[in-house]
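Got a structure for you, written out below as C-alpha cells; questions coming shortly.
For this depiction, one protein chain was excluded, whereas all remaining protein chains were kept in their positions.
Our next item is subunit A:
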Amino acid sequence: RCLFKHVSLIVPLCLGKEKPVNLHNSLHQVLRIVAKDGAQLSLIKHLEDRTDFELDFWRRATYVSSPVDVRVPSHSLHFVKSYLEKLDIHYSIMIEDLQVLLNKEQEEIHSAARAAQLKDTDSFDYSNYHTLTEIYTFQDMLVAENPNLVSKIVIGQSSEGRPLNVLKFSTGGTNRPAVWIDTGIHSREWVTQASGIWFAKKIVKDYRRDPTVTAVLNNMDIFLEIVVNPDGYHYTHTNDRMWRKNRKLLSNSRCVGIDLNRNWDAGFGGPGSSKDPCRETYSGPSANSESEVRSIVNFVSTHGNIKAFISIHSYSQLLLYPYGYTRTPIRDQNELHQLARRAITDLASPYGTRYRYGSIIYQASGGAIDWTYNQGIKYSYTFELRDTGLYGFILPASQIVPTASETWLGLKVIMNHALRNPY
C-alpha cells in the first residue's frame, strides 16, 4: 500500500508491505544528503555497504548534487550524522520523526474509511469519539433521516475554510422562540462534541416520546452547533490533543490561535484573558475578530428570538451563569440561581454526579454567555461537564453516554423553564 500520499516533499513511496509500518516508537529520521563532489559521493556510497546500520535508502547515490534520501533508524543516527559531519558532507533532516508522520497517515486513512462506513444514525457509535469528517457525515445523515424535523444551516466558515454547521430542530412556525446549544468551542474538550452528537440524536428520538421535549419542540425551535471550532478539533486529532484555541494564523506572531471564548464583546480584553498570542486565553486583536464567533453573533442577532443560550465545555462539573468579566451580579441572579439548582439536581439523578453552580468562578472576559445575556437572552448558561480533574480533557469514551445523558436532564430543565416562562 502506498503511504505518504499527502506528503508532497517525498516521491510517493510504496514501502512494499501490506500492513502498516510499525517503527516500535523509536526515533527514525529521514535525512537528505547531498554530495558536492565525486569524493563525497563515494563516501556516501560506503554507507550503503554498512548493512549493520540498517539504512533504508529511498533515493540512492547516483551523481553529484543529486540528493540521497535515507531513512536512518535510531540506533544508527548518531554514527551516521557524525560520519557526515566529520567529512563535511551536507545533510538536512527531512523528516524528524517518521513514526509521527506514519501515525498521522494512518489516522487519516482510518478516518476516511470509518466515515465511508457510517450507515445511519441508529448504528452510529455514540460511545466513541469521532473525527470531524464523521461528525459532518452524522449531521447529514440525521437531516436525511428526519427531513421534517431537522435541517442544517451553514452559518459561516472557520478560519481554515471549514463549514460551521448548525442543526435546526423545528416542527414548524416562523421564527419561533428558540433554544441555542453549542459544544466544542474549545477543541480539546472532546466529551462536549461527543455529547452534542448524542443530544442531536436524543432530540429526534424524544420528540413525541418525552413530554418535555415534545412540548418544547411544539412551541420552540432548538439550534445545536456541535463543532463550534472545527479547525481546532481537526488539529486535536492530527497534531495536538491538548489544542484549545482556533487555528487562526497571526500576522504578528509565530504562535497560532485565538481563544474563542474570550473573543466575544463582553468586557473584551479584560482580566482573565491574555493579550499574548502564545497563551491559551489569547482573546484576539478585537472582539468578534474570529469568524467562528462572528458567525454565531450574526446568527443570534439576526434571529432575534433566542430565549436560552447554553454553551457546553469541560471539565469541572459546574453550571455557571453570567457574569465572568465583572463581579456585578446580574439582574436575574435569583431566578437563574434557582433554575441552576433544579437543573443540577436532575443532572445528578442517574449517576450521582455532583455539580457546583453559580456565577462564573474565575475571571474570564469576553465570554459567550456574558455577551448573550447582555443581548437580552436571559437564560444564558455554561456547563462544564465531567470530570473534576482525574482524567480531565481525556475522559474515557465509556463515559460519553453517561455524561451526555445526565447533562441532557439538566438541559431539559432549562428548556422547560424557558418554554413556561416566556419573556
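Keep this in mind: a residue touches a chain if its C-beta (ideal position, glycine included) is under 8 Å from a C-beta of that chain, and two chains touch if they have at least 3 such contacts; residues count from 1.
To be clear about the criterion, contacts and distances are computed from a predicted model.
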Choices "Trafficking protein particle complex subunit", "Response regulatory domain-containing protein", "AP-1 complex subunit sigma-2" or "Latexin" - which one is the UniProt name of the chain not shown: "Latexin"
From A:83, A:129, A:299 or A:325, residue that would touch the chain that is not displayed: A:129
Residue of A:36, A:90, A:275 or A:354 touching the missing chain in the full complex: A:354
Touching residues (missing chain, whole complex) on subunit A: 25, 97, 100, 128-129, 236, 239-242, 244, 259, 279-281, 316, 318, 327, 329, 333, 337, 341, 344-345, 348, 354-359, 361-362, 388-399
